[in-house]
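Have a look at the structure that comes next, please.
Excluded from the complex is one protein chain; the other protein chains are retained at their positions.
Letters A, B, C and D name the chains as they come in the text, with residue numbers starting at 1 for each one.
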Amino acid sequence: MLSEFAFVGVLIVFASLLPIAGLGFAWLVRPKKPNPIKKSTYECGLETIGGTWVQFRAQYYIFALMFVVFDVEAVFLLPWAVAYDQLPAYALIEAVIFIAILALALVYAWRKDALRWS
Amino acid sequence: MEATISWLTTLIPQLPVPTARLIVYVVYSAILAFAAPVVLVVAYTYMERKVLARLQDRIGPNRAGPLGILQGLADAVKMLTKEDITPAKADRIVFNLAPMLAVVAAVLVFAVLPVAPGVIGTDLKVGILYVVAIGGLGELAALMAGWSSNNKFALIGAFRTVAQLVSYEIPIVLAIITVVLASGSMQLGAIVAAQDVPFLFTLPVAFLIFFVASIAEIGRCPFDLLEAESEIVAGFHTEYSGMKFAMFFIGEYMHLFSAAGIATALFLGGWRGPGAGEASILGVLLGFVYFLAKTTLLVFVMMWVRGTLFRIRIDHLLDFGWKFLVPVALFLLVAVAFVLKVPVLNSPTFRWLGMLAANGVVILVSLALVVLAARHSRSAALRGVAGVDG
Amino acid sequence: MLTNQMVQILVFVILTIMTLGGGLGVVSSRNLFHSALFLVLSLVGVVGYYALLDAGFLAVVQLLIYVGAIAVLILFAIMLSRGLMARRQHQRNEQWWIAALVVLLVFVVLLVVLGQVDWPVADEQALLSPNVSVGQLGQVLLGPYMIPFEVISVLLLAALVGAIILARET
Amino acid sequence: MGFFFNLTPFVPLFPLLAFAVIILFTHRNNRLSSNIAIGGITLSTVIAWGIVAATIAGGERTRTEGWQLSIPWLPAGTSVLDIGLAVDGLSAAMLFMVPFVCLMIFIYSQGYMNLGKANQDPRYARFFAYMSLFAAGMLGLVVARDLLFAFISWEVMGLCSYLLIGFWSFRNRNTEDHIDEAQVDRAKKAGLKAFITTGIGDVLLLAGIALLYSYTGTLTFRELFQPETLAALQQQTLLGMPAVTVIALLIFGGAVGKSAQFPLHVWLPDAMEGPTPVSALIHAATMVAAGVYLVARTMPLFIAGFDYTSAPALYWVAIIGAITVLLGATIGLAQDDIKRVLAYSTISQLGYRMMGLGLGGVVVGIVHLLTHAFFKALLFLGAGSVIHGMEHGHHAMSHHAPGDLAESREDESFNANDMKQMGGLRHRMPRTVWPYLFGTLALVGLAPFAGFWSKDEILGEAFVGWQHTLAIDHHLLVWLAGTVGVFLTALYMGRQLALVFWGRPRHQAAAQAHESPNSRTVPLMILAGFALVGGFANAPFLGSPLHHFMADIHQASHLVNVAATEFNFVVAGMSTILAVTGLLAGWLLYRNYQAGQVEPFKRYLGPVFTVLERKYYIDEFYQLAIVQPVVWLADQVFNFDYRWVIDPFVNLVAAIGRWAADISGVFDSVAIDTFLVEGVARAFNAAGRWLRYTQTGRVQNYLLVVVVTVLMLVGLYLYL
Partner (left out) sequence: MGIPLYWWLAVAAALFCLGLYGALSRKNAIGVLLGIELMLNAVNINLVVFWRYITPQALTGQIFAMFVIGIAAAEAAAGLAIIIAAYRQRDTVVVDELDMMHW
């Protein structure tokens, strides 16, 4: 028995062929006249000052963090949602507790102003 | 797909089933991976230009071919022949991999899209979660592109893109969980089959959350901060040109289509419509037409939105996602779960009505809360002003 | 003529090359960003493993959580500590060769031990029809594993609170 | 009527809800919070009394088999732990008392914590939240169907006792002018002491429960007491005894901690550092009653395999009870603090209950628990009223004499709890004195007050038991201890009455003391009514109704002594004579006591009195024998690590290296061959560095060591 993912495997092969073919064809037909100015970093025509690695704010990280937490919670909620019809009524209570804790996380981040983009 | 395979084996009796399956897979893959992207991009770019132009009281493309219909082709040729520039300080390998990954991710979503009765790459048991998961690859592509360009704008653009994508993925997932709850399955085919009444009418709030968040997910106006020219040039693909840029471009339009397609499957009943069914070729074709029509309608709405609204600020964007959509989606989820366990609502009709009522309550309560909060903050601001004056 | 088993083995080999090659890249790459990308490659290989093992839900979860979420988190963290990227430094500490020897030893011991155990593999019939529906997963999760199910949300809440306290700029 | 049984979960649930609501939502609104607490306990009381009525109406079947409910609570992989509630005669009897006494105390607390006044306690709402949780714990224990739920409730009570006894350790010193550091410190220590001391008992109890579960696989009382389960438990041996006896003793260990029996009684007197309502709650309705109730509940385990007159576990219960009776009563003679006297009296009375249980008498123990709850709550609340009156008087005193303000403010010697500074309060507090007198008479055990009936039944049972054998056994001991205890009780209560209410005021504050407001005196009067008539509920001439009500529950096991004892005029007469004598002696000796005099007992008893005053030096002994060694051990471990072995060793290596380097320096100047010297130095250096590698502070080094160690262990496991 082939896995239900077999088609995905085949599709991956073909999907990667598309950009390869496209880029390959373009490589054949396009002009190639590099010079240092073309290859310099684009900064609206100005000379680049300093490295690329300006200090970024941890704000970004906090959004990713929230995302991870909610994503995991969603993953645990999905089996619940699928099985919901076959589950007894207390499944509702369990899930409500689960979601309440999740909401608590959101409320915490909210109250701590971790979600504010300042 | 299974129908096609059996049709093929009856057509050529000596063909073994696995080989027939392989052939069908290869053909359908080729359609999805080559024909669909090209056709979609050409058609939708043309459509978008025309729609936007009409909304802005212009004519739009009208030179290449009749009514400018060949404009897409002309663009493709131009892209192909553009010189490809890789910045000197770029990380070449990652720089080249990023656009490929973007396209692959966009194509992979098609695998589970139920475009017509019985026509679906593979009806995964976890189909809808698969769609969400593949979306993660797109984020990865953006990060790779932004990082490898070695350009401040690209990097900031990548950060912003990913922050926005992850923020709006949560309401999407929560809306999806609501749909899964109502249909009892993550299989897209089963979700379509469960929509005797489209979820658009029973779960309108979930649809709105999904649709709005989808627009943000594909980074279109009013959520197109990823490429806010005035701030960060073109975002993470600032340094890309020629065919590599075209790859991102193609990915974007395929994304547009798949987002609308998924929304169609989840909320508009997919290919369902009068006469559509797996029984006959005509039914299948009719289903495909319904699907395409519904999807294009959604795409049109997105274009309309783009033509009407202005870009919002990033803090508003994130606030809207986390402080409005996510709480409402959570609330909705609990409300629908509650309705589904109310023992009185045991007939399908009552369940639909119950869900609709839950949606109504959720939207009313959340809007009331928003109004209250707005009034509160406004009066607080007024007090602040008064305090300064006094 | 391709048999089912041959396809499976072929896929397995490709996935193994991805997974272990990715893993090797993770530990050997000098550029941390590349390390993280190799990690993604390796984890995608694991996704393939799960798909091959008929654990479809886990495969997608792995893709969603690891590739979609954790990898993004790691890449963010790498980009946020900019010093890492600017300074080219040795990525191995001075005990790496001891570590290499020990790890090699661990690997050999594991291979030997795993080979010696007589695994109680289930019978053919059970192997052919595994219990894979997500609905059953949900029933088990909310039934016998209800407490861990609730605890995981508490754990995530705790992780989030801790991480916000740590990562916030004050 | 059966309808009320279905409401059983709400009995503990209402106070619990009150707790949650106060803590989460209403803690900013003090009046609302306390009203919620009172409302919660009122609802509990109503339901509980409904259940009592239903049990009475339900007849024998209801009382024996009762009502029960089980909830699958903790699914853990493959097995499920159930948790459940049950009501039978025994719980119903407790349900009559516990919520009602709690209610009285709650109402009283509203006044005591100065609701709405300037000196209202800053953590007023929190106080009521804790009290509600405390009540919920006790009610949970009473309606528990199994040891698991009982233990959870038990621990909730333990937590609350800690929080409440130490309640004033957080007292806001800015607003409370008469609270000093020492008092705050004492409150902290008392809370910890209660928590740790009862904790010792809790560990024993948990061990007992764990053993029980491992042997029987169930924790439900009813299943445990099945004859076959008990028989199976007797078959097992543990430590040379039947397992069931060991388990019973472990459970009794828990009761010793909670019910303040010797040798774990030390926490109870200190527990009065908390607000007075807490003392009343602990001494009457909740904490100490819990231990007695648990022993009564698990009585079949104590007897299993024996007759109730000879069961070894019961024997120890009786002995410990007897020791505690005498210990508490004698210490009570020598205390000056009004609440402390009552605390020791509680210990002594708890001893009575344990004696009763030790004779196999579930009913007599519980009846004494019930009567005692009413009059001890009464006495404590009365004492609180007196203390408040004294404080009021002290305040008024400094207020009315502005010239002396500075002086009186610094009046360090004033202590509102000190009986020796009171006197003549019967004139100042006419509405407190009568209830207090009733409570005293009930405690002393004079007919017809409540204590008479319950105490005499314990003594009668012991006496009858002794008459059966006429041997010098624990029956005799219990009877003697109990009878002596009666005299001692009367003596210290006589002393207390004389010091507090009679004689002349021995301090200005006493002269200006005020009667308390109605919120405090009305509960006193209600409780006084119960102290007067409560004993008739089980009066022998009425046919000992409670015996029939409660005793049936253990009939299934055919082990427990459930028969009511005949009223014995010898016993009753003797104890009455002793009580009257004691009361009169105490009263006469102290009636004319003046402040500053050497007190009469001290005159007559001399050094013995000092021993009593110092509570037999038990606290000091514990300090010396347990606390200090533990602290010492901790110090030694610290020293071992830091001063003596580990660190010095590292330093030694370094020192040796240095020393060697010094030598090499000398050597260098003398000898030409530097190669060898440097080699030595290097060798030592390397050794030092090598040793230091064990503490690099680098996680990865440690991890490597872990991996290598695991590898070695695996090798050992595989090839050895």
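One rule holds in what follows: a contact is a pair of C-beta atoms (placed from the backbone, for glycine too) under 8 Å apart; a residue touches a chain by one contact, two chains touch by 3 or more.
These figures come from a predicted structure and were not determined experimentally.
The chain not displayed here makes contact, within the full complex, with A, C, D. By the touch rule set out above, subunit D reaches the unshown chain at residues 692, 695-700, 703-704, 707. Residue positions on subunit A in contact with the hidden chain: 58, 61, 65, 68-69, 71-72, 75-76, in rising order. Those residues of subunit C that touch the chain absent from the view are 4-6, 8-9, 12, 16, 19-20, 23-24, 26-27, 32, 35-36, 39, 42-43, 46, 49-50, 52-55, 57-58, 61-62, 65-66, 69-70, 73-74, 76-78, 80-81, 83-84, 89-93, 95-96, 99-100, 102-104, 106-107, 110-111, 114-115, 119-122, 126-127, 129-131, 136-137, 140-141, 145, 148, 152, 155-156, 158-160, 162-164, 166-167, 169.
We adopt the following convention: only the chains that are shown with their structure count from here on.
The chain pair sharing the most C-beta contacts is A-B. The geometric centre of subunit C is 53 Å away from that of subunit D, both derived from CA atoms.
Averaged Cα coordinates give subunit A a centre that lies 17 Å from the centre of subunit C. The residues of subunit B that reach two or more other chains are 18, 22, 124-125, 129, 155, 159, 162, 166, 169, 184, 186, listed in rising order.
Within subunit C, residues 4, 56-57, 59, 61, 64, 68-69, 72, 76, 79, 134-135, 146 each touch two or more of the remaining chains.
Contacts from subunit B toward subunit A in the complex involve residues 1, 18, 21-22, 25-26, 28-30, 32-34, 37, 79-89, 96, 99-100, 103-104, 107-108, 110-111, 121-125, 129, 149-153, 155-156, 159, 162-163, 166-167, 169-170, 173-174, 177-178, 180-181, 184-186, 233, 238-239, 242-244, 246-247, 314-315, 318-319, 322-323, 326-327, 330, 333-334, 337-338, 340-341. Residue ranges on subunit D touching subunit C, taken from their complex, read 74-78, 700-701, 704, 707-708, 711, 714-715, 718. The part of subunit C that touches subunit B in the complex is made up of residues 2, 4, 31, 33-34, 37, 40, 56-57, 59-61, 63-64, 67-69, 71-72, 75-76, 79, 132-135.
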